[in-house]
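Yeah, one chain of the complex is gone here, protein chain that is, but the others are all in their spots.
Each chain gets a letter, A, B and C, in the order it is written, and its residues are counted from 1.
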Amino acid sequence: MAKRNDDLVIAAILCKWCSYAGADLAGTSRVKYPENVRVIKVPCSGRVSPRFAIKALYEGADGVLISGCHPGDCHYSEGNMRARRRMFTFKTLTEFMGIEEERIQMSWVSASEAAKWKSVVEDVLDTVNRVGRNIIFEDGNE
Amino acid sequence: MGMNEEIGRIAGDLFAKKKIDVFLGYCHDEHVGARPIYISSGDTDLKKKIEQLMFDEHCVMSLPGFLGRLRGERVGIVAKGCDIKCIIGLLQEHQVSRENLVIVAVECDHVKWKGEEMDKCKYCDVHKPDFYDHIMKGARVRDNVTADKKKKIFSVLEKYEKMTSAEKLAFWKKQAKKCIRCYACRQACPLCFCQECAAQQNVPKYIPDVANENANYMWLMNRAYDLAGRCTGCMECDRACPVGIPWYLLNRKMAKTIAVNFGFVSGKKENIGKKTPLSDWSEDDPDKWVR
Amino acid sequence: MKNREDYIPIPAKVVALRDETLDVLTLQIKPDEKVTFRPGQFFLLSVFNAGESAFAFSNDSGDIECSVKCCGLNTQAIHRLAIGDFVGVRGPYGNSFLDFIKGKKDIYLVAGGIGTAPIRSLLQHILANRNKFGKVTLLMGARTPADLPYMDELMALRKNKKAKVDVILTVDTQPEEGWKENVGFVPVILDKIKPKTKNSLVFVCGPPIMIKFCADTLSKKGFKGDQIISTLENRMQCGIGKCGRCNIGPVYVCKCGPVFTYDDIKKMPKDM
Partner (left out) sequence: MKIIVDKKGLLKFIDSIRKKYRLIAPVQKDEGLFFDAVSNTSKIVFDYINPKNTAKEFFFPIKDPILRYDSDSIEEVKKSKENIAIFGIRPCDARALSVMDKVFNWDTKDGLYDNRRKNALLIGFGCNKAGDHCFCTSFGYGPHESKDVDVMVYQLGKDEFMVLGVSKRGVGCVVSGKKASPVHESRRKELEKGIVFKKKMDVDKVYKKLDTVFDSDYWTGASFHCIGCGTCTFLCPSCHCFCMSDERNIRYRIWDSCQFACFTKHTSGHNPRPTQRERYRQRVYHKFSYYKKNFGEHLCVGCGRCTLHCPMKVDIFSIANGTLDINEK
């Protein structure tokens, strides 16, 4: 496994009812998870538009993680299902246009799964590490 | 009676019976063969304009794009199969009300632009449309393409899907470099009807205005996603683009993804009343990729 | 001042901030090079990583002051500025109200909404040279009492007998309580105060609708076209007549304006 590059940045867009609460629980119960994650709180994963993901990559994030409630647990009953279908379609488009598949990930983390949050973050970091730093928008700005 | 006179006759009596306020059709143009014509009931030279109405293989320009400006008016519109698919898309998204619309469908074998047949006509499954108020029989019109021949429309994608991701990025960045952000692709598209496009929004600014490689790449990606599951493959964006960006590749890739994974094909009669695929969801959407 | 033809703003610092109303902020900016300007002119304020927008000067001399309503990308960035922050100033551009004042005249100042900024600049100029002007009446309107800017200055002006300025305020709709001034749209109140046409000028600044109705009311009252002067706030980007977006007919608002007499406005095609 390649040495993990420490200055990778993962933009984590977390749904406030489940994933954000789970990450919060991880924090309060002193669960150590990599600090490359920048958490953005949204009311629901259904609020996440694919524009957020590509804008995050444009601004220099190396990976984007969208995390919501498990199917059926969504506070708004179907937000996570909509996000799943949207992000799946958007991933096939970004993959077709040349952005590595590992850059955009999705996960279900419930409010009590502090341990799962830790493993999700580590998995995401390892997969993003496989494709390394985001140089997609490095040149082509002038 | 030829197709042109037939269209004129129908337009005439629609105006006479006060069923429509505006009629959208095609008239002859000496340089490219045909161009759109707008006939409103208040025109002084109504008779003369109605005589100009015609339909032939040069009527490639799509008319449903103008319905957005005619909200609230009763419109008669000449429409070939691919235009009817766009009208169905507009009806499905409640942009046009069915009772304000009189669809004068025409059977169309193929349409030409700059002398060659449009790529969509080889795979067209609506030479003889099935959703109309009036139908104009065409002389030598091929019959509709069978379902599996229709699938061949995605064959052009294989070459680009097999590329490595670095090659794909280089290819699409090269296409993006050509773009001059004239937005002809958006303005020509009948289903691009947003009041304020994401490209013009500046709070928040998702797509930078500068026409450099990265900003154009973002524009291509955002627009291709916005049309996912809605685009009916009328290829107006490819025809309108002055620098030849292959929009059909992106639109067909999205259409293929939506058809394979969510079983939805745009532009069908039964879609009216149903939700567009990306504003809907189902339990058995792909789930393994989610951690 | 170096010739600004290549769109390079003068570096400047924000020296003071004051909240006028909930969404209007008045900035005081000190540019590195001395910028002299006159009431009615405008300048382009650059906030970095946001953009450049045109604003009217809202004071008469000294450091540049401008009042900014929070609406879009640039104005939101301006509302996030702090004292000492770095901005850019390009200008002044356009003509001034003073080009239209010949001799000692009675002045009526009519302002609506964010149009109050250029009017305040003219008001400060009049107060600084009070004897050059006859009777001065200020009519200022807004949607609600909370939207009326520069309230403390106006109250002080009312008490200041020496300034001899008649301050009239109005709001569009009757608020619940605590409002003793007029209620009604600016053109209606303008009709009520019966401005006298002899030897007087009316300066009208505000949304195009308000300018139109005020001008109609004043014409009915006998004011000639060149007695009604207004600023047209078209969308501007370059300020020097090149970017082609502020034109009304052949007239470029940034170069030939933004201050026009009602006669000029009537001659322009209906493209406003």
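Definition applied: contacts are C-beta pairs under 8 Å (C-beta built on N, C-alpha and C of every residue); 3 or more make two chains touch, one makes a residue touch a chain.
A quick note: this is a predicted structure, and the numbers were derived from the prediction, not measured.
Of the options B:G2, B:P204, B:P242 or B:G263, the residue whose C-beta touches the omitted chain is B:P242.
When the missing chain is restored to the complex, the residue among B:H31, B:H94 or B:R140 that touches it is B:H31.
For chain C, the residues touching the absent chain in the complete assembly are 3-9, 11, 46, 48-52, 69, 71-72, 75, 86, 88, 207-208, 233-235, 237-238, 240-250, 252, 255, 269-272. The chain not shown here touches chain B at positions 29, 31-32, 35-38, 40, 43, 61, 65-66, 69, 178, 180-184, 186-188, 196, 200, 208-212, 215, 236, 239-240, 242-244.
Keep this in mind: only the chains that are shown with their structure count from here on.
At the far end from chain A, in terms of centres built from Cα atoms, lies C. Nearest to the global CA centroid, when each chain is reduced to the mean of its CA atoms, is chain B. Note: centroid distance chain A to chain C, computed from Cα atoms, is 48 Å. Between the CA-based centres of chain A and chain B the separation comes to 35 Å, rounded to the whole angstrom.
Annotation for chain C: no residues touch 2 or more other chains. Not a single residue in chain A touches at least two other chains.
The residues of chain C lying in touch with chain B in their complex are 72-73, 76. On the chain B side of its complex with chain A, the touching residues are 160-161, 165-173, 176-177, 198, 204, 206, 212-214, 217-218, 220-222, 224-225, 228-229, 250, 253-254, 257-258, 261-262, 277-283, 285-287, 289-291. Interface residues of chain B facing chain C in the complex, by the touch rule stated above, are 202-203, 205.
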